[in-house]
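One chain of protein is taken out of this complex; the other chains stay put.
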Amino acid sequence: MADNQTSLARTFLAGLWQENPVLRLILGMCPTLAVTTSVQAALTMGASVIFVLIGSNLVVSLMRNLLKPHLRILMFTLTIAAFVTVADLFLKAYQPAMSAKLGPYIPLIIVNCIIICRAEACASKNGLLVSLADAVGMGLGFTGALAVLALVRELLATGQIVFEFGQKVTLVSLPDVPLFRMAGMAMPVGAFLTLGLMLGLVKMVTGKRS
Amino acid sequence: MDTFETLLLGFLGIVIVNNLVFTKFLGTCPYLGVSGRIDMAFGMGCAVTFVLALAGTLTWLIDYFVLIPYGLNVLRYVCFILVIAGAVQLVEMYVRKFFPVLYDSFGIFLPLITTNCAILGMCLFINLWGIDNLPETVVLSVGAGLGFTLAICIMAGIRENLELADVPAALRGAPITLITAGLLTLAFMGFAGMIR
Amino acid sequence: MSKLRFFWEQSWLLLVSSLVFGVLLAIADTAWAPRIARNEVEKFTRLAGGMLPEAKRFEPLASKIPVDAGKGKTVQVEVYRAVDDSGRRVGWAFVCEGSGFADKIKLVVAADAGFEKLAGFGVLSSNETPGFGDKITIPGGFYQKQFVGAPAGTLTLVKTGDAERIDGEIVAISGATVTSQAVVDILNRYVSAVRAALQEQGLLTKE
Partner (left out) sequence: MGTRLLPEETCENAGTDMIAATGMQVVWLSALLLTGLGVVFAVVLLAASIKLKVQEDPKVEQIHAVLPKVDCGACGFAGCSSYAKAVAADASLIGRCSPGGAATAAKIAAVLNLQISEGGAPKRPIIHCRACRQDKTFYAEYRGIEGCTSANAQPNVQACAFGCLGFGGCVRRCRFDAIHIIDGLAVIDYDKCTGCGACVAGCPRGLIEMVPFTHEPMLVVACSSRENGKTTRAMCAVGCIGCGLCARQSDVFTVKDNLARVDYARYQPSEATETARQKCPTKVIVFRGKGAPADEKVSKAPAAAGAAS
């Protein structure tokens, strides 16, 4: 991708919709299913993925000419793991509740297909600016998809969206009617079904012939 | 003696009760991608089991003998992923060179495993559950691999029949696989809480 | 020498970056370690403080108490003495862990000064089945209230009974018997063992 202005905007927008990692490239399923029981958790996961994505894309695109073939994968995993550890430490220090709730899924960002995919497909071939645009685009695309999924699941499971900053803040609260108290939505069953239907919806909207 | 009993219960527990794919969402990326045909799925399962056993033991050794005594917990993730990536790449080269036949059957899945959440996930869970002896680590790792193979082979069988089914256009491919996986999770929830 | 040169040329990037990342992570770790430790302690004291209102400070005991945690494993338990302003002992608190329905459950248990009656328990971490098992985490909820004032001996779980009556019987949460049983098991295992150890060390004498 040439390094001019239009390609920057195009890479950024591609990440948001045409090549949205979750909805179109179907990558990064593990965190998407695991963490979307609550909107706050989804947003925290999205934020940490953006941070790691930007960090690793920049470092990878900085060293893209020095990479040797046999150490390629090792270098990517090392950089990504380092950034994920920083993110994990930060969360443990400043957001202990969230870090406990997300548990093992923060370190699992290392093997999240999106980050290694962007590092390999985009960052190791383009300059800093394009990689940055791509990282932010992909990150926001990922967070957006996660937030929507979490919204649906949390509303259906508990009937309310709760944010915890010290004290509980209930944004939305729906009547205590069975439709909004489906415990299944918080369990793995709900995760798979909701994501499956959501991907189906996206495919219908884009009318993609596969 | 009860250690054998714990090992057996632990093994059954990890294969059926808290199966990595259904209860912990680990390994869903290749689970959706490679479960098209049963032979591919089985090959993938064997490769994952082999690497999980190898990686689980290696990472536990490093964790137990180096990280915890010296208090270097911060390096846990970096060391784990370095070991896994290095081990997988080494094994792949070795199998490709000396066992070409074996390589064609399951070796080709090896590079796919470095970005597989199940491997790193399992290593982290071993650390999280505070397993403090080697036999239990090996048994749990192999069990997790077999659990993954079980899940992916069941899914491959279903998806092969799904090819003949009249799936609505929008749901073809990943969406229908996810919905099937959801129903499978429902089935596996029957085992929940059986072994703790 | 050419072998070494060739080796350095090929993989200097990996060595340099692993060194740099190692140092960076360690610095980040030491910078944030006190904050993380404080968060952990804060969470413990907030829960324990909730159960022992008059306690002002929690002092860890000199030595940890070994408790047999089943499956042939013994766990070292850190017991804290709850002390008010005047230094008088007002209760005990400690952290214990066991396997629940889906995953491990980590609890904070508090008892009165003489360790005769429990002052209740709080959940540090658990991921029981949402909608059923996670009812144990509600502070002051139907299930947790039954433990406040319960005898520090062995507790039994009953399917039906009067939850208001505070005695050795705990009424299970409907639909989450396995989780309720898990909590009772954890408490039975740790409470009696810790009490025995404290009695042995003569720390339960009236002050």
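The first chain written gets the first letter, and so on, giving A, B and C; residue counts start at 1 in each chain.
Everything that follows uses one rule, which is that contacts are C-beta pairs under 8 Å (C-beta built on N, C-alpha and C of every residue); 3 or more make two chains touch, one makes a residue touch a chain.
The model shown is predicted, which means the values in this text are computed figures rather than measured ones.
Asks: Considering the entire complex, write down the shown chains that touch the omitted one.
Replies: Counting the whole assembly, the omitted chain is in touch with A, B, C.
Asks: Which is it among A:Ile116, A:Ala133, A:Leu146 or A:Ile161 that touches the chain not included here?
Replies: Considering the complete complex, A:Ile116 is the one touching the chain left out.
Asks: Provide the residue numbers of subunit B that touch the chain removed from this figure.
Replies: Subunit B touches the chain not shown through residues 29-30, 32-34, 36, 40, 43-44, 66, 70-72, 74-75, 78-79, 82-83, 86, 89-90, 93-94, 96-97, 108-112, 114-115.
Asks: Taking the full complex into account, what residues of subunit C touch the chain not shown?
Replies: Where subunit C meets the chain not shown: residues 7, 10-11, 14-15, 17-19, 21-23, 25-27, 29-30, 33-34, 37-38, 41-42, 45-46, 48-50, 53, 55-58.
Asks: Need a quick check: the contact residues on subunit A for the chain that isn't drawn.
Replies: Touching the missing chain: residues 19, 24-27, 69-72, 74, 78, 113, 116-117, 120-121, 209.
Quick note on the criterion: only the chains that are shown with their structure count from here on.
Asks: Hey, how far is the Cα centre of subunit B from the one of subunit C, in Å?
Replies: 30
Asks: Between subunit A and subunit B, what is the separation of their C-alpha centroids in Å?
Replies: Roughly 22 Å separates the two chain centres.
Asks: Quick check: what residues of subunit B touch more than one other chain, meaning two or more?
Replies: Residues 23, 74-75, 78, 82, 128.
Asks: Using the touch rule from the top of the page, what residues of subunit C touch 2 or more other chains?
Replies: Within subunit C, residues 18, 21, 25, 28-29, 129 contact more than one other chain.
Asks: So in the complex, which bits of subunit B are touching subunit A?
Replies: Result: residues 22-29, 31-32, 74-78, 80-82, 84-86, 89, 111, 114-117, 119-121, 124-125, 128, 168-179, 181-183, 185-186, 189 of subunit B touch subunit A.
Asks: Considering the complex alone, what residue numbers of subunit B touch subunit C?
Replies: Interface residues on subunit B, with respect to subunit C: 2-3, 6, 18, 23, 72-75, 78, 82, 128-129, 132, 192-193, 196.
Asks: Can you check the complex and tell me which residues of subunit A touch subunit C?
Replies: 37, 63, 66-68, 70-71, 74-75, 78-79, 82, 85-86, 89-90, 92-94, 96, 100, 103, 157, 181, 183, 186-187
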